[in-house]
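A single protein chain has been removed from this complex, and every other one stays in its place.
Lettered A and B in written order, each chain numbered from 1.
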Amino acid sequence: MKAPVDDRLDALRGSAKRLDYSARSLAALENNPRCTLRALLDASGSDKAAIAAHAGHPSPFGQSAFALARGNVFETMVKDNGCAELLRLLRETLQLTLPEVGYEDLNDIGGDGRAEVRHDRTKQVLLQAARGNGGGTLFDHPMLCLPVGGHKAFLEPDLVAFRIGGRFHVVEIKSFPIIDGQADPTQVRAATTQACAYIIALRNLLARVGIDKQAVSDTIVLVAPKDFTNRPTAAFVDARKQVAALSRQLARIERIGDLVDLLPEGLTFDLGLDKDKRARRPAEELAEALDQVPATYRPDCLNHCEMAFYCRSRARADSSLDVLGPAVREQFGGIDTTTMVLGLAQGRLTPTQDQVEMAAALRHAARLRAELNVLGGAE
Amino acid sequence: MSDPLDALEKSISSLRRAIRDASAAGDTERAGELRAQLRRAERAWDALIDADEPAATPARLEPTAVPAAQGAQLPAREHVHRALMLLGTPAAPKLIVGVHEAFFPGELSASKLSSLRRDEERSYRSSPGARPYYLCMALAHDLLTPVRALVTISTWALEQRIIGPLSPRVDFLTGAVHIAKAVHNSAQSTADGPSPAALRLLWRFAVNIPDALPRSAPGHEGALDPQQVIDAAEAELEVHADADRAVRTEAARRARKSLGDDQQLFGAPLQGVTRLRTARA
Partner (left out) sequence: MSMLSALAHVQATESMQAVPLTAFRHRRLSSRPLVIIPLVMAGEAGAPLAAMVGSARRKGTLLVVAQPRNRDQRFAFAASLGRTVIDYIDSFRQGRRGGGGHSRYPDTPQILVPNHGGIKALADLGRMCRFRSTSGPHAVPDVVPEFGMWLTFLVDRAEQAGTSMLLPVTGILAEHWATGQSTLEDQNLASLMAWIAPPAGLSVEQAMADAENPDVCPPAGPATSPEFDNRDLAPAIKRFDTARTLGDLRALAAAESDLRELIAGQIQPTWRMTWEAIALLRSVPEAPRTIKRFERDCAAFTSYSDYRDSGGLPQRKRDTAIGAAQRLGWLERALAEFESDMAFDDPFVLADRRSAGEAFAGTVVEAEPSRTVTTASNRRVPRPRVTIRTQDPVRLAADTKLLSPSMPSGHKAVIVSVLPDGDATLVTVEVTGGMGRARVPARGSVPVPDQRIAYLPDPGWRPAPQFPGSDRTPWTHSATAGETGADPAAPEDAAAEEWGNED
């Protein structure tokens, strides 16, 4: 008889403190949804950075103090003086009317900054607003809460604006510039995915008292510096698709049990932390445990997953085509390793039924390259 | 064949690797030493390649000696008081510094302000009423707790120091009116007219108030008309004033009833959300 899912997830994490989902880690679900290793590490609340480091592949993710400072300074500037700049933008872009200036500061509640307290108050004021008996228009740093895989994840949007066309709008304040009306698409996408988690959490909150999800717009308002100035500008970003995609990923997490059932009994990623928080578990043993779980490595992971360097070394050791990225991979549909590609290309391996066509193409390509080498082009 | 540059480059590469090995082994001290060595080597390389080309260094030193103008020697709390009196509304340290720099001489920094606030409360508690005024807190309309980062003056009416949902906007517009008046006055009374910093400050306010900028404004602070800013701000104030006043008056009444003198100045003790529920019910 197998243990219930939660117990098994706790066992996977071991003695370490549970890390909750954040908007960032939820957004990351979107990046590589098919990766089992990542899904399990996240669902069990394991510390991916610590695990990767102990397995010998520390993640190089750090954020520059400059970027952090710039982000904070810009957000403060947008909200200074009763959100003066923000009001101007919302009046321009969302046709916010003149009387709509009510401001609720949800950063702390009477000096109490605990997530639960802020969440209670957030719920209170947002529901009042939704029912039409509250003066709030701008909700500064509301604390939302979304149950993910049976655990609470607290989420904190930069700002929620209310009652533009009777709907809540999530406002994301980012410090990357919109130059001549255009921003870096990767950064916009990341900001949008993050905002999707807020939209879903907000809808969830309202749904509990029977308010339709239409009350929350799936268009986000992106506020960012205009050109090279320090003045903000605003743009709408349609997040419909990403909201749908993220909802799907969240539903998958609920089915994490299916993945857990496939794991060998007794598997754990415990680091064996001693009282000084030093990892005592032998690194090889940890690596062995990790190797039991399939990972779906893509070079793109290097940009956002703490485990990426570990997974890449594993993919390299397996001669996996994943190392070379999708452009190469898609040329060899149905083949997984470089060894297999070369084996078929050189005629050393006999193709299976469904590899016959691919093998012919490979042999042809190999012949062409061999001819070229004879021509003396390559060493 | 032993080019000094080649030799240097070789040693730079090995230093870099040694740093990697030291950091990997957790030897931060050694890594630090090696980094210093590396910097020397890179400097030497730099010196060898462009011995004859001193690179242009763009940094320029701005004149820092500010003439000790009248009032420059005042204590910081006087500076803050003066700026707040001009503004007439609760304000965040950043805005107080902005107003100070726009209209008054002397040095005032935002970091100075935060220590000042603690001193004021201490001073009040040790001998209440010993000073003609205290720099104190703005109060949240519902919990009557101190509001993050807003500074006020003890001599102001409680209503003026309460922050309701509409108050940030009302105070912004009120501040705009007062700044515009101050700019107008210095245009009338001083030979040089308002300082560039004052015009910039007014411009920052004006761009965020509907119809406060001349229609043909080329986005330049020189084209500002203080009277137009006043008219525009007052027009929007009209929209919010009554509702805001009602909340402030009600909260002030409640504060007078339930808070002691010191709490009226520095806020009710923090009590979390349970109290809030009863306060709002």
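Remarks
Throughout what follows, a residue touches a chain if its C-beta (ideal position, glycine included) is under 8 Å from a C-beta of that chain, and two chains touch if they have at least 3 such contacts.
Note that the structure is predicted; figures quoted are calculated from it, not measured.
Of the chains displayed, those contacted by the omitted chain across the entire assembly are A, B. Set against the missing chain, the residues B:Ser13, B:Ser115, B:Asn185 or B:Ser258 yield one that touches it, B:Ser13.
One of A:Tyr103, A:Phe139 or A:Phe176 touches the chain omitted from the figure, and that residue is A:Phe176. Within the complete assembly, residues 60, 62-71, 73, 77, 175-177, 179-181, 225-231, 299-300, 302-303, 319, 321, 323-325, 327-328, 331-332, 338-339, 341-342, 345, 360-362, 364-369, 371-372, 375, 377-379 of subunit A touch the chain that is not shown.
Residue positions on subunit B in contact with the hidden chain: 5, 9, 12-13, 16-17, 19-20, 23, 31, 38-39, 42-43, 45-46, 49-50, 53, 55-62, 64-65, 94, 200, 203-204, 219-221, in rising order.
Everything that follows uses one rule, which is that only the chains that are shown with their structure count from here on.
Here the CA centre of subunit A is 34 Å from the CA centre of subunit B. Note for the complex: subunit A touches subunit B at residues 80-85, 87-88, 91, 98-99, 101-105, 107-112, 117, 120-121, 124, 135-136.
Those residues of subunit B that touch subunit A in the shared complex are 92, 94-95, 140, 143, 145-148, 165-172, 175, 205, 207-208, 210, 236, 239-240, 243, 268, 270-273, 275-277, 280.
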